[in-house]
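Sharing a structure, written as structure tokens. Questions coming.
With one protein chain held back, the other chains of the complex are shown just where they sit.
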Amino acid sequence: MGAYLIRRVGYGLITVLGVLFLLFVLFFAVTDPDDIARKAVGERARPEVYALWKKNHGYDRPLLLNRAYAAGDSRRYTDTLLFDHYRRMLTFDFGNSDADDSLIARRLKEGMGPSLSLTVPLFAFGLVLGVLLALFVAFFRETYIDRAVLVLCMLTMSIAGLLYIISGQYLIGMLLKWFPISGFAFEPYLAGRFLALPVLVGVVSGIGADVRLYRTIFVEESNRDYVRTARAKGCGEVRVMLAHVLRNALIPILSNIVITIPFLFTGALLLESFFGIPGLGSLTVEAIQGNDFSTLRTMVYLGALLFIAGQILTDISYALADPRVRLT
Amino acid sequence: MTWAFVRVAIITGSLALALAGCSNNPYPASDRAQKILYSSFSEAPKTLDPAVAYTTASHIITGNVYDTLLEYHFLKRPYELMPGLAERVPEAVPHADGRVSYRFKIRDGILFHPDPCFQLSQGEGRSRKVTAADFAFELARLADPAVNSPLAGSFGQVLGFVEFAETLAALRQTDPAFADLPAHEQYQRAGGIAGVVARTELELEIVLKEAKPQILYFFAMPFTTPVPWEAVAYYNGQPGREHFADHPVGTGPYRLTTYEKQYRMLLERHAAWYGSGVALADAPGAVFPREIARDDILNQQIDPDYAGRRLPFLDRINFVREREDIPRFNKFLQGYYDEGHIIKESFDAIVQNDALSPQMSARGMRLDKTVEPSIFYIGFNMADPVVGAAAGERGRKLRQAMSLAIDSKAYLELFLNGRGVLAQSPLPPGIFGYDAEYKNPFRQPDLARAQKLLAEAGYKNGLDAHTGVPLKLAFDTPNTTAQALLQYQFYVSAWRQLGLDVEINATTYNQFQAKVRRGAYQLFTWGWIADFPDPENFFFLLECGNAQAKSGGPNTANFCNGEFDRLYHAMKSLPNDERRHGLIKRMLALTEQERPWIELFHNEEYALSHAWVINSKPMGLSYPTYKYMDVKPELRARLQVDWNVPVRWPLYVALLLIVAVSLPAVRTFYRERQ
Partner (left out) sequence: MGFLSNTLVVLLLVGGVWLARLVARDRYWRENATQLWRRRPLALITLALFLLIGVLDSVGWVGGGASGEDDVAALRSRTLIDRLFQPERFTEASYSAPLARLSFYGGQPLKHPGKHLLGTDILGRDVVYRAFKGVRVALLIGGFTSLIVIPIALLFGVFAGYFGKRIDDAVFFLMTVLASVPSLLLLIALVMVMGRGTLQVCIALGITGWVHFCRIARGETLKLREAEFVDAARALGVSDLTIIRRHVLPNIAHLIIITFALSFTGLVLAETILSYLGIGLDGSWGQMIDQARNELSRTPIIWWNLAGASVALFVLILAVNMIADALRDIIDPRTRREGR
């Protein structure tokens, strides 16, 4: 197990280096630091001002090779944007935002709270509701309830997420006036009001796909031999479902779920943007719209790190949960 | 056993939903009785450094936290300057060698906001008096290339301004030890600006190289506010300390107490504002104007009871971030914001027959219409060979024809509910030189005439004689939002009627900037709102020295007309007299014929305020007036509750439906069990 872990982590590290290179190519090889300077400082500044800004933010160096130094001088390779990029990302020295010079690390800390307060309830409610509904439907499989719910799932899956948000805001925020249309509050007793609508919209938009998937898993499980044995022994159907099927079906469900846990931190981009929640998702959207490459680079890097971590976690949880899995 | 479990789950679920508050009031109950003004902002300020902050987003904070030597009178139109921190508005004193000087006498006893940064000079003290040296410090910062003020160019006429900047840069380059000194010491050693002299502790003299009457307007902007050197030295961004750009220290009526700029900002009353000394009690900047015009009272914009009363009235101003227009406006309608701007989508419900609709009037709301000193226009790149000056007579007729095809009135009706004044020239109403009767012959839509001009230009029916196909032109924009594209489509359809094939190139911001720098654009659209109420602030956008192609300046149309430039330089420093009027008329005649711009409209702001907001007369210029405003909290609390009763019946109906649907299933299940 230990050797496996080391190998997985090692491979993950190499992947991280690859991701960093991809980021570098995307952001630096094709975009001009002049444009970043212009967006940050504004249009009306003099050329010396842009030069100064680039110097202060380290964008005045060459990309790969600094010919200002002689060959053999290590600074030829280290005083470049590429080296700097790797060094800073690997040491988590994110620096300042290009748009407004704020410390990115601080923005990350500030944004994590709101993001988590949205994604964790979303995740929890979605999982619980999805499992309950799927259990209910699997219990009544082949009856009219089963068919009706499946059709409903198909219908809800086919609606674009954007439309859920738009109609949710309109129906619940404006017509029914149950919850505020958008906004956020850091005080916990107020926050619930603001989060109810985005969580509702998020859960409803994702539930179709989830229920179908879980139902398939449950139905497959309940056709297994050991379950048929249990029924033959005289266990009630409900007991069979809950005690046997649920417990064993949770393994594939959870391994599906574990991979999404890291993304709880990066926030639900669309939901945060529409509902005005100042989390990491809206931070990303603003970085996109404001040409703020240093923030965007950080968010993408962190997302990748979390994804790789999630993959390792999934592999481990598979190995732990299912003793049949061989760790090769 | 398991059914009990399921039942409990359903009940707790619905309870949780109901307990989530089921009310849409975003503010805590403890704030209900306080004199707080609730407002919103859509973009976070980039910086609060008064030397650098240039956007409206920052101005709502800097305008309230920083005081200036001069101020605009709150009520008088056309705008009038009045003394603020200065004792009176200084006269220009001409000197023999062409120089002009202004002497400001600063009021005694103005205190800065209490702040830990003053330990640097006061030991235990938390604040100190404002002196002339504080103004000089800020002006030196405007000149400092490291501060990078966007307004540095406008102070070029101040004696020694440019030389001071050069001295600073040179000293920093040659002496690294110098560069490590705190800013105020650097300025001292570099000798300061020759034309900015602190004659005594409370007397400031500004010397200009030549006459520039508009300089006084700059002393009404936060760029020239007094800045304590302690704040800049203390808030240097070291670990544990903020940047000065995030921590303003001023003398204004409000202090910034909470600055979570992605989410909310709070301003709280400064207790010692204009506080020490009886002589300050009557300062014009600290009291409500005594003379109030009858119109302002009749429009309910001003409550006459407030005449002569000491400012400010509000205890707190609460800004919340609202990115999207519609939620912001809906929250305004629900009473959770005290002021709002009308949006297109709700226009017909709010305004009927040019006044507030009956439903809105019944709620006690007020509508204030102001025409902003702004101009929105479509510009031609005069450096382009097809549409620009190089095409000579042909180019001019092409531009004139295209100008005749755009119907601003239809555009305003379609996209802005008619809110705006049709623009006939670059100058908006309220600016000297504006003529309400003037009708630009090329801004009255006339397709027939346009087609004739087009034919004379050599593009009969829009066809390019060389290629035989309709003339292809490019319209470039960095705005890719759906709304903007619809608006551009409107122009394109208008030009299509002439037979011209205009293509919209909506690109990313970077691509657009790259094109502008290369000069690879023909048509674009832009808007400009005045910094100060003077025609020079509009004409400079057409002056050749500011051309984008030459100096990267704001003259994106690259308009270079010798006669126009001559007239511009002649008129820019004149007072508002007959001679200036004549020069302006000649300049407008030039722009009328040359058509570097197709002037579209001057924006009209429809500001709405609730019944509980008092003294809400809008200023027009980007100039915060919160110190004059007041609220009635009990009225607000009552109306908020009245207007926001949640609709609960669908919840019960939904629950009922769920139960009704699952009952047959449950019954079938139990039956099968037998």
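By written order: A and B. Residues from 1 in each chain.
Just so it is clear, a contact is a pair of C-beta atoms (placed from the backbone, for glycine too) under 8 Å apart; a residue touches a chain by one contact, two chains touch by 3 or more.
Bear in mind the structure is a predicted one, so any value in this text is a computation, not a measurement.
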Residue touching the undisplayed chain, where the options are A:Ile166, A:Ala243 or A:Leu320: A:Ile166
Contact with the hidden chain (one of A:Ile172, A:Ile277 or A:Leu296): A:Leu296
Hidden-chain contact residue, picked from the options A:Leu5, A:Leu103 or A:Met157: A:Met157
Of A:Leu116, A:Val204 or A:Ile288, the one touching the omitted chain in the full complex: A:Ile288
Touch residues of chain A, complete complex, unshown partner: 14-16, 18-19, 22-23, 26-27, 30-31, 154-155, 157-163, 166, 170, 174, 223, 263, 266, 269-270, 284-285, 288-289, 296, 299-300, 303-304, 307-308
For chain B, residues in touch with the removed chain: 325-326, 329-330, 344-346, 348-349, 414-415, 461-463, 469-470, 480-483, 485-486, 489-490, 493, 496, 499-501, 506-508, 510-511
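As a convention for this text, only the chains that are shown with their structure count from here on.
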Chain B residues within the chain A interface of the complex: 2, 9, 17, 19-26, 28, 44, 46-47, 54, 145-146, 148, 150, 152-153, 243, 245-246, 260, 262-263, 320-324, 326-327, 330-331, 334, 509-510, 513-514, 552-554, 644-647, 650-651, 662, 665, 668-669
In the complex with chain B, residue positions of chain A that touch it: 31-32, 35, 38-39, 41-49, 52-53, 99-102, 107, 110-111, 132, 140, 143-145, 169, 173-187, 190, 192-194, 196, 238-239, 242, 273-274, 276, 278, 282-283, 291
